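With one protein chain removed, the remaining protein chains of the complex are shown where they sit.
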Amino acid sequence: MSTSQYFIRRVFISIIVFFGVSIVIFCLARLIPGDPARIALGPFATKEMVEQYREALHLNESIFIQYKIFIINLFQGDLGISTYTKRPVLVDLISYFPATLELVLMSGTLMILIGMPLGILSGKFRDTFIDHIARIFSLLGVVTPSFLWAIILMLFFAYLIPIFPVAERMDERLTPPTIVTGLLLIDSLLEGNFKVFADAFSHLILPALAIAMPAIGNVARLTRTNLSDVYDKQYIEFARSYSYSELKIATKFALKPASIPTVTIIGLDFALMLGNAFLVETVFVWPGMAKYGVEVILAKDLNGIVATVLIITFFYLIINMFVDFIVLLLNPRILKN
Amino acid sequence: MNIFKTKLFYKYSRNPLSVIGLSIVTFVILLAVFAPLITPYPEHVGPFTDFANKSKPPSWKYFFGTDKIGRDIFTRCIYGYRISLTLGIVVLSIAAPIGVTMGLCAGYIGKKTELVLMRITDIFLAIPALVLAMSIIGLLDRPNLLYTMIAVSMAWWPWYTRLIYNLTRSIKTEGYITAAEIMGASKIHIMFREILPNCLPSLLTKITLDLGFVILVGSSLSFLGLGAQPPTPDLGTMVAKGASLLPDIWWYSLFPGFAILIVVLGFNLVGDGLKDMFDVDV
Partner (left out) sequence: MSMYKKLLKIKDLELSFKMYEGMSYILKKINLELDGGEKVALVGESGSGKSVTTKLILGLLNQKNVYKNGKIIFNNRDILNLSQNEFKKIRGNNISIIFQDPMAALNPVFKIKTQFHEVNLNYSNKISKKDSYIRSCNALEKVSIRDPERVMESYPFQLSGGLAQRVVITMAMINKPELLLADEPSTALDVTVQNQALDLMDDLTRQTNTAVLLITHNMGVVRKFAEKVYVIYRGVIVEEGTKKQIFDNPGHPYTNALLNAIPKLSGEGLPKHDENPPDYGLIPKYTHKSQ
């Protein structure tokens, strides 16, 4: 199988899965107990209003037709009106998504930048003091819920040692940069506005860390195990017997095979972090998709809930394809099948 | 068979962390089971108010302090363990059998079954677990503990399917499976009496680790208000209620939070110990 064949196959499967998810969440949304129209309009609506609402949303038709309409609307960008914000859901998504995107991307960066070196250090200096400290840290990361990390980080860095702010993305007194990508860090850099960049960064770091901690722990532990396993392998002994430089072994010949399972875990950990975003955005009052998601769930806004699930899934599928591609680069054996 | 004398247990106990984990888990279970006998104020669990003693810091009278309406947080944490453990056990009792059965069928019965079942599994795996559970609860009428259990179960079973599917695929090429097939054993027999027993080490390890993680997810859901409702003492709900009172009234959030940490840590350490002992990969 060639690289492009593999790629096309992956995209195809992802599309099928995405449609599957849309079916599942759509069915769940339509099969709930209670009348969506009544929930949306509230207890004071008259029978006629409810009936009108039901007609407008095609709620009396069969579920297949409803799904067909839903998909057609989806492709036209119409995700319905949110009963919570009273705006089109698409507008809600566009305004809130960049904040979450930036947060999750930052968390991912932290996961790799902190998790992998931690694991490498642990693996290289196995059973030493460094290793033990790193392992305790990783373990605590894995077993502590993200919302608790958020609270602890908040207490520490905002109240005990006030370095970082605890709410919003940016200081209100500063002017935001012109919106190009919606990501404050990038937009401010594009403008050369370092003051805003630093401010946005300081707002970003605590929530991103809270989201990333379990993933950091996971990645560190796994990297450590993989690296140890690889160092025990015969091809490393062979490399030593043939005088490959020790540095090259550590950074190339041992690292590459060890990275393969780690990269796979990084993909799965993004799912973990996407879930954690919902908790952390709530604690830090971060104006993102996840906080919106929590609010629409509590408010029983069907359109909002469906849209949130779809966009999170979409995002996750893209990340997974990306991860698979990187694994392919690292591990040529995949194409064998 | 005295389990403490077996070779496996000896191997398990060589790792001090695993032993610590087992102690923590045992301790938590005992606390939960004997809660009414241990806790100083069992009546604080139900509808109870004592505004005179509200928001008192930790003291000898109230070990973890009191909450906004005067209830003892220590008592409520111990009872909270009951909720957490119940959640873990119920969720896994639903998710594991469903997931395992689907995994066995997908791995062994045939190509068509494999395709259908694994695609369904992929679909559920494409939605991050917390998000799926949240939306299910959100779509039901009123959040409560039962709905939490259902929602988390629905998010959890695919992981068992995937694990058992992978194991089944490698086991089915083994000689004893071929032997059983030749002797005319039915597919059901082979799946449940030949393949499944060989999956047990991985399965047990995963279940142990998952007990911790289900509690983690469950407390995250109740933190958002999607779990057991007041006055039921749920650890996640308590952290949420106390979050708005930070930083001055820190005991309301931190003690339940650490309670969650401890129980998840315990199950995690035991699971890791099992992983080393059985030498498996989940």
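Order as written gives the chain letters A and B; numbering starts at 1 within each chain.
Criterion: a contact is a pair of C-beta atoms (placed from the backbone, for glycine too) under 8 Å apart; a residue touches a chain by one contact, two chains touch by 3 or more.
The shown structure was predicted, so the numbers you read here are calculated from the model rather than taken from an experiment.
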Message: Using the touch definition from the header, name the shown chains in contact with the chain that isn't displayed.
response: A
Task: Out of A:R9, A:K195 or A:R240, point to the residue that touches the absent chain in the complete complex.
output: A:R240
- request: Give the residue, chosen from A:G20, A:G182 or A:P257, that touches the chain omitted from the document.
  value: A:P257
- line: Touching the unshown chain, subunit A contributes residues 233-235, 237-246, 248, 253, 256-257, 260, 330-333, 336
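The rule we apply is simple: only the chains that are shown with their structure count from here on.
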- request: List the centre-to-centre spacing of subunit A and subunit B in whole Å, with centres computed as mean CA coordinates.
  value: 23
Message: Under the stated contact criterion, what part of subunit A meets subunit B in this complex?
response: 13, 16-18, 20-21, 24-25, 28-29, 32-34, 139-140, 142-148, 151-152, 154-155, 159, 271-272, 274-276, 278-279, 282-283, 293-294, 296-298, 300, 302, 305, 308-309, 312-313, 316-317, 320
Query: In the complex of these two chains, what residues of subunit B are touching subunit A?
result: 119-120, 122-124, 126-132, 134-141, 212, 216-217, 219-220, 223-226, 236, 239-240, 243, 246-247, 250, 253-254, 257, 260-261, 264-265, 268-269
